[in-house]
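Here the complex is missing a single protein chain, while all its other protein chains stay put.
Moving on, here comes chain A:
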Amino acid sequence: MPAVRGDGMRGLAVFISDIRNCKSKEAEIKRINKELANIRSKFRGDKTLDGYQKKKYVCKLLFIFLLGHDIDFGHMEAVNLLSSNKYSEKQIGYLFISVLISANNELMKLIIQSIKNDLSSRNPIHVNLALQCIANIGSREMAETFGSEIPKLLVSGDTIDVVKQSAALCLLRLLRTLSDIIPSGEWTSRIVHLLNDQHMGVVTSAVNLIDALVKKNPDEYKGCISLAVSRLSRIVTASYTDLQDYTYYFVPAPWLSMKLLRLLQNYPPPEDPGVRGRLIECLETILNKAQEPPKSKKVQHSNAKNAVLFEAISLIIHMDSEPNLLVRACNQLGQFLQHRETNLRYLALESMCLLATSEFSHEAVKKHQETVVTALKTERDVSVRQRAVDLLYAMCDKTNAEEIVGEMLNYLETADYSIREEMVMKVAILAEKYASDYTWYVDVILNLIRIAGDYVSEEVWYRVIQIVINREDVQGYAAKTVFESLQAPACHENMVKVAGYILGEFGNLIAGDQRSSPFVQFNLLHSKYHLCAAQTRALLLTTYVKFVNLFPEIRVDIQNILKSNSNVRNSEVELQQRSMEYLQLSQIASSDVLATVLEEMPPFPERESSILAILKKKKPGMSEGVTGPLKENKHPAAVINNTGVSYTKNSENAPSLAVSADLLGISSSLHQPTINSAPPASSNNTSTNLLVDVFGETTSPTAGGAKSAIGDGIIVKNEESLKKFICKHNGILFENDLLQIGIKSEYRQNLCQMGLFYGNKTNFQFLSFTPSISSPNNLSTKLNIQVKPVDTVVEAGAQVHQILNVECIEDFTDLPLLTIQFIYCNVQQKLTLRLPLTINKFSEPTVMNSESFFTRWKNLNNPTQEAQKIFKATYPMDSEAVKAKLIGFGIQLLTGIDPNPENYVCAGIIHTRTLQVGCLIRLEPNTQAQMYRLTIRSSKDTVSKELCKLLHELF
């Protein structure tokens, strides 16, 4: 029985009761604040506190922290407690710093000193306390300080067992922080021999450490294999009375057995026949024991026993060399599949996934297909059903693919929303991987769209199109099937997309049949047109223009549609543009040109399915188990032909080639969807130029934005939105789950009025809401900013408006900082953003003729007045986009001045209170090299430099 803790810390108990008695959150905060004030005054007061009081207050602070409040004082007092000679005070001190002190705290030196003292104490309880603290904090500094000390403690003959246990795990923790503290050489064998230690607790701790060391350096620690096998053998053959307190509910040393089995999974099967035989004996014994009647009805007994069994099965799968054991393991798991414990069914399904990847047991796993399908249909817990899906996916091969895919499709109709998307991808992959007949594949994918259209990601329907385009034998069938699917009264939009694309390419293959004549096809598609989103409509417009080529007889009907007001005057620019251009194309181009431009798509480069890549990304562990390198021979990745092209790379290299043959495989993230789904386009090289003209595709400026500059860490990274604001005055500056900040600004000469709109997106009030503006460096001498205060409470869902008046005194380079602090649900929030107040905002466009431009240009001939940059284009070099940016920048775009019409020439005046600075700008694009040269001359060198810096990032 523990001794009475008479100290009891009454004050603490009273405080905790008080908190529990608080009727509302507000009352609780009030009580806490009162307590904090009290403690603060006690710590600050002149009267020195005795150890007990310090302990009590530190403990209260800890409690407050654990309630979820920030604690910013008391650390020093806690550190003082570490050197107290009363154990209870020391212990509380250690607890406080373990929980509350971060690794880079300035008090760390003091803490480490105290730990050192305790580590060398003669009292093992003090030593353990120090070790626990090191393990709890585990910082780099600790690893450096104690990394060489602890191994000594671990293997020394003088160290008592409990200290050894802590030392082993403490060393493991430091090893995870800093891997170069690995003890090697003479230490190796001494550490390995801990596996032979008399004390089971020491072995249990040590085996964790050894496992980590083996992972770092398997060869050096090879000696552990035979020791681990013999230790394991002794445990599995022990009766449950042999190991006394290390027997857990009649299972001898389950934790140690599990760890030893895990340790052995770091190595291939033992080479030494004796060791190997002994290991196999152990594994057999474990499998045998699983068949024995349970020694207890308690769930703890079966859990411990089965934990060891599952780990043994993992090792059997890892060894992958004993067919007999693999099949036995499979049968055992098969029994668990129908066990009444949900946990066991879950684990059995999971473990079988791995068994399915071994050639020895793949067939044995397939015997359980029916049970797994039943599990999929009847399990009440979605996480178990998820495992069943995984297993079906893993056990699928050519022989059972149709059946499994069929079951999965069936289940999909009622499947949980949370797993639908993943299931769709799995079905799509299996159908592709094991399709011997591609009509089946097309059917499966169209079924997917029918059943779970909302969960069919772009990759899935892109893929079916890639495959149809690449496989001539299935094109006619695909056209016929999509045509039939379209006739259904309710038809998913993804179906319309696939049908639109396929009919646009291969509609002619079914046009012979009166029931699917060109006109019928067209009408059917167009009946869906008005129900679809702009993206799909854009795709359909392309289908129509392809029909112009395929079916000249319905050309007029199509032209009428293209001509209609709802298209030519559509508010979506993309639709408007497509309608106009396609209409022109159909009217002006000769049939030869039409046939070239609108020719059938060339085959896509063969490559790994992008669906697989996504699945891998989503579930790295899972797909590796199925298609990982270890078992690759058995389960090749789902490829038609893997050329090893990585999509993201591909699309990054050629962002402006949106209208190239690559369209469908490219991941959509970099491009606007409208562009990506434009299906027809270039069919061969001769037409490429023409196409670029005709479609006038502009890759949206956001495209390159993904490769944004990396922010500087201290400040919220709003670089991307800052860039956006260089060319515009209004917009959203920042947005997260809690808060949205919008900006509206007006500029007149050197003055600016900026409105900041803070929107509370949550359902709770923001309290103590204080936005403040600060000027880094000497910015305050250059920008005079006046801020109107705002209300400190922002109601849920409300928006607060704040006005800033800014005067530009002289030119500047730094950006003012906006710091916002508020309390949301009792949690202090703070964020700092850079305000988009750049020098170009104070620029006024200036019109001038060629003569005066060149006179001024020549006058500014001092080398410091010029700033120049030559740089690679980040965004597509589209002339309209460039012009828009230049105008947005606040300067006048001057035409007819530069002898080269490709070049852009601009002029503007920057207004400051002290000075007006005239600026002349020349931007020379080189489309061949994808480069620009930017030259800026102004009457002030700092202005030229700053403008050059701001402007070049925009292109």
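One rule holds for everything that comes next: a residue touches a chain if its C-beta (ideal position, glycine included) is under 8 Å from a C-beta of that chain, and two chains touch if they have at least 3 such contacts; residues count from 1.
The rule is simple: contacts and distances are computed from a predicted model.
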- [ ] Among "Cytochrome b-245 light chain", "Histidine-containing phosphotransfer protein", "AP-1 complex subunit sigma-2-like isoform X1" or "glutathione transferase", go ahead and choose the protein name stored in UniProt for the chain not displayed.
- [x] "AP-1 complex subunit sigma-2-like isoform X1"
Task: Selected residue (touches chain absent from view) among A:145, A:306 or A:494 - done: A:306
Open item on the list: For a quick check of understanding: of A:57, A:221, A:246 or A:769, which residue touches the chain that isn't displayed?
Closed with: A:246
Open item on the list: With the missing chain put back, one of A:43, A:63 or A:519 would touch it. Which one?
Closed with: A:63
TODO: Go through chain A and note every residue touching the omitted chain.
DONE: 1-8, 10, 13, 16-17, 20-21, 59, 62-63, 66, 68, 70, 86-88, 91-92, 95, 99, 102-103, 123, 125, 128, 131-132, 135-136, 138, 162, 165-166, 169-170, 172-173, 176, 200-201, 204-205, 208, 245-246, 248, 253-256, 258, 262, 298-300, 303-304, 306-307, 310-311, 342-343, 345-347, 380-381, 383-384, 386, 620-621, 827
